[in-house]
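Of the protein chains in this complex, all but one are displayed in their positions.
First chain written, first letter: the chains are A, B and C, and each begins at residue 1.
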């Protein structure tokens, strides 16, 4: 009963079937194949926009390559201090950009505060050679705190950035979970609000190892062909990355997966909310929940076979639970029941 | 009938089966899973040596990360000018090492000439701060010219390098093809001759996207954990990369694949050798063959549906044909027959 | 009457005399000359410690090279967010380290808060490959807010760092000003409190273009020879950089210069403190002062020929005044008098 991350799960049978189908026959390598072309066409349709698509196998590489297409080595990306690009990629953005900086902009629920973003940019020394130059912002949807930005929030941050000539990146490692939470169109959640390039995550939501850099701004894509190759991210038998994305997008598999994951998170949240003494670090809006439990309780939950990460301030009892396309409803109920029992014991002590 | 590369083929059914099996249930991500551990154990057994293994999805990333573990940014790798790391990775070694140089050492059949290597190192300004410092050599087995280095050749180059304190890398993108050609043990072809770290290729020989950096010298592996992550090459659902390698190594699938590929290349070579006016740029020793044919003939072969690359001096008529684990013997015979017919026509003109 | 920085001044006549003397005859280049050796000996004596010294021409290069000797590309330096390395070097540390991060640690007067430093390190995910790894701290003495750290403050931060195995860098762009302010020995202000490597500034305090990386920890210096050359910072006629440092250290020129600069800052502070409505952003402890004046007054001071930078929150009226070895006491008095007159006018309005 592993709630550590959505990437502890395997993949949909449809993905396996797609791979088996793609395995047949010979095709040219490095992306010059029909399934890769079909994926690009599918994404253009899904997003109602011309796109240039780079299928890859990890989210960190997609994020870092996109940022490298946006900022110079002396550039800067403004992002929330808790953003994945800032704290969970071991400096991949710095490596791929040639040393650009990430300037942290605080805000609630891992969303940059728009006032702080504006003030920072208004007071910034643009053109002053001693200072790195802000050239992009990056926001995560859904955020690292489990929040889902509203369309207005996206538009506001993007607008502030664009007013200063900055590019706009969205890290969509959990794009589908946010999308079904907002119940809007992919276009509405991205380029219609000013997003230039999207990290379109699929691995966490049912694929094996498949992500895509989706460029709405095709000019930015021009150098990415070279950047991807020299970063070692141009997979030779590309059809096998593309086939995952193809199956993922077919028949709305991706949306169904995300709906299930979110429903499981909602049920977990609801269940835990009923229990005495359970608080939450942030609201549940997609497929991550951040409850605070007595430490004795979390220890015993682990003993009982539930796996999850501690989160937030060390020692404060916060944990993170992540649900996914394959989360078993029975595991969710078991978690709630076990927590209920332990909390009652704990209260009795 | 695609002979452009071994990576134009799909993958073995055993690989698909391995993935399907691996897809079950939850496991921790980023390599902390049983199948990844099993692959490391398997490789230790195959190589009769303790190893640290980093499964990844591309050969360029494996090569570049290994070189980065061996040389400083002001270091240099000595390698053949035609080596994949020098001409086919768009500067990945330079990116991953932080700017180290590749010093070209000429030699026949894409094997560094040992005399030239020795002379270069003997005359080198070690310790002179104006010059980049040689810290590693890299050799490819089988080579980019289709040759297979003998154990003595490997030992000689490695010995020269080690005498000067350099590390030794082997790019084994076609490791299995070379191994079955030499009919020796994996240990004999690597660490027993002085190889410190091996790029163990599997994609070209039947996997989807699976390669491994295999460190015999475990000290060199220490920093690679961080380097792999920041290069975006730590796949989250690692089990799916490892499962490919696991199936590949099981029941000698890899060796059977390579034997078939080499046999197909031998048959092609034999067949073409019988034909009038066919010359070869280099001897066929593994699964690549480099014939020289009249240009009119290569054009008509293409029209007839055979696909392959031109190779060598532009305009000289050289081509490269690559066979693989899945090459159909009928395609090989068809190629020979078609070539025979076209050559006779050509001679008649 | 330029108070913009200490680097708006020229240089001491003694520096010019040193250069003229050094210009005579032929000597080997790139530092293999007697004057460079003498400077290293002088610094060993000044610091009462064996040292490895790298004379260079800019402070940014000295800082960046030192940090590169301390941290891996996936490493991190903890420093105050206002530190010169973080905001005034256009990403030089990132470039020289190959992409390491600077993790900001807040604190008053541009001094890292020791509690925050300790909490950050105690809670840090050391060994977790997703996170950059803290490997050094950097503190500035005197700080970017004009403060001088006490020996205890230095020792406390260095101690916290060393407990976690981190290296300790001191950016001493205004080292002499801090030293005479504390009235302690150079040894006491550096290695005796745990500093491993010092950026020894001299340009701002009377030289033309001369700084030195002073390694107390000689192991860390080993790679710097190559790093300096490949960064283009190995001056060929090194004697001319060294001759500046030589003259600077001879006859305590450097200490006299710093005493004058600090005295001028004290006088300015004292004079302004007497005036109505003048506040200070931080205490004057060396040669920088940070008064807050009505904006109408600062505008008129500029019209009157006084030059200085606005500082701190845009629009809040803060300015920075920097004095130097060559600041004319008459200019200081003139500034105070003019400010007095303008403030009285302003109050009368």
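Brief remarks follow.
By definition in this document, a residue touches a chain if its C-beta (ideal position, glycine included) is under 8 Å from a C-beta of that chain, and two chains touch if they have at least 3 such contacts.
Since the structure is predicted, the reported quantities are computational estimates derived from the model, not experimental observations.
In the complete complex, the hidden chain is touched by one of C:40, C:72 or C:89, namely C:89.
Residue B:90 is the one among B:35, B:67 or B:90 that touches the chain not shown.
Checked against the full complex, the candidates B:73, B:194 or B:232 give a single residue touching the omitted chain, namely B:73. When the full complex is taken into account, the listed residue touching the unshown chain is C:234, out of C:103, C:234 or C:339.
Seen from chain A, the chain kept out of the figure touches residues 30, 72-74, 98-99, 129-130, 133, 223, 225-230, 234. Hidden from this view is one chain, which touches chain B at 73-74, 87-91, 94-95, 98-102, 104, 122-123, 129-132, 314.
Residues of chain C that touch the chain left out of the display are 2, 4-5, 7-11, 13, 16, 19-20, 22-29, 56-62, 64-65, 89-92, 94-96, 203-204, 208-209, 226, 229-237, 239-241.
Just so it is clear, only the chains that are shown with their structure count from here on.
When you average the Cα atoms of each chain and compare centres, the chain farthest from chain C turns out to be B.
Chain nearest the geometric middle of the protein is A, using mean C-alpha positions. Averaged C-alpha coordinates give centres for chain A and chain C that are 41 Å from one another. Distance between chain centres (mean CA atoms), chain B to chain C: 52 Å.
Multi-chain contact residues of chain C (touching two or more other chains): 73-74, 98-99, 129-130.
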